[in-house]
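Note that one protein chain is taken out, while the other chains of the complex remain in position.
Which chain is which? They are A and B, in the order written, and residues in each are numbered from 1.
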Amino acid sequence: MVNLILYIALGFIGLAVILTLYRFIKGDTSVDRIIALDVLTISSIALIGLISHFAGRVIYIWTLHWFTVY
Amino acid sequence: MKIKNIIVAFFLLLATWFLLNGKYDLTTLGIGIMLSLFISLVFCGKCEIFSEMNFSPKGILYFFTYIFVSLGELIKSNFDVARRVVSPSLPINPGIVEVETKLKSKLGRMILANSITLTPGTLTVKVEGDTFFIHCINVEHTDIEGATKDIVKKFEKYLEVIYG
Partner (left out) sequence: MNEIIEIIGAVITLIGAIFLFLGALGLVRMPDVYNRIQTGTKATTLGTMLTLVGIGIIHLDWYGKILVLIVFVLVSNPISSHVLAGAAHYIGIPLSKRSVVDKMSKKPVLTVKKQTNITETSEKEETKQN
């Protein structure tokens, strides 16, 4: 059940990335392309969060553990 | 004032360190205290960011109230913009208006401009002294007083206490 809802969310984020790529390729001015790139980075953060759920480990949002382990 | 600045930066860095690590034992605490003391002593001696803040109980209470108020505004105006995007006729009414603020401290103005930008529908284009130029997706008042009352007042009454 949880995984089904999260797959639907993954589909919505994929659609968002496709629409953003349309604006990135077509963009009337250069500022439009920059905005599309900005939106792409923001939505990729959400995508990485979802992927780290499916991978089952926190390694994608995993920082600075090595300092205390070693 | 310099001491206050260093102390606030130290606790902020220590909190970030604990949130990043996710475990609370003595080794983590020792390394965290060493690192945040070093960074705050070296880098935060000259900057004056936190020395304008008001750390009385009333200021701290207003700070947390301000966080919840701005989060509520964020969600409310996000639904408004989503409704405008989805509806087929695209009911927008854009324009750049001019507002004025009464805040004097630099950090207070920065947080005010960031909050205005973070609520969808309003976007700070330029800050010039006391004057903010704001791009609205739906302009209701074009004069300075009306626009100030619409956009700035709801954040300003909290920030005036925090950065008083």
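We adopt the following convention: contacts are C-beta pairs under 8 Å (C-beta built on N, C-alpha and C of every residue); 3 or more make two chains touch, one makes a residue touch a chain.
All of these numbers come straight from a predicted model, not from anything done at the bench.
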{"item": "Contact with the hidden chain (one of B:I6, B:L20, B:L107 or B:V161)", "value": "B:L20"}
{"item": "Interface residues of chain B (partner: the chain not displayed)", "value": "16, 18-22, 74-75, 78, 81-82, 85-86, 90, 92-98, 113-114, 117-121, 123-126, 128, 133, 135, 137, 139, 142"}
{"item": "Touch residues of chain A, complete complex, unshown partner", "value": "1-2, 5-6, 8-10, 12-13, 15-17, 19-20, 22-23, 29, 31-32, 34-36, 38-39, 42-43, 45-46, 49-50, 52-53, 58, 61-63"}
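By definition in this document, only the chains that are shown with their structure count from here on.
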{"item": "Distance between the centres, which are taken as Cα means, of chain B and chain A, whole angstrom", "value": "25"}
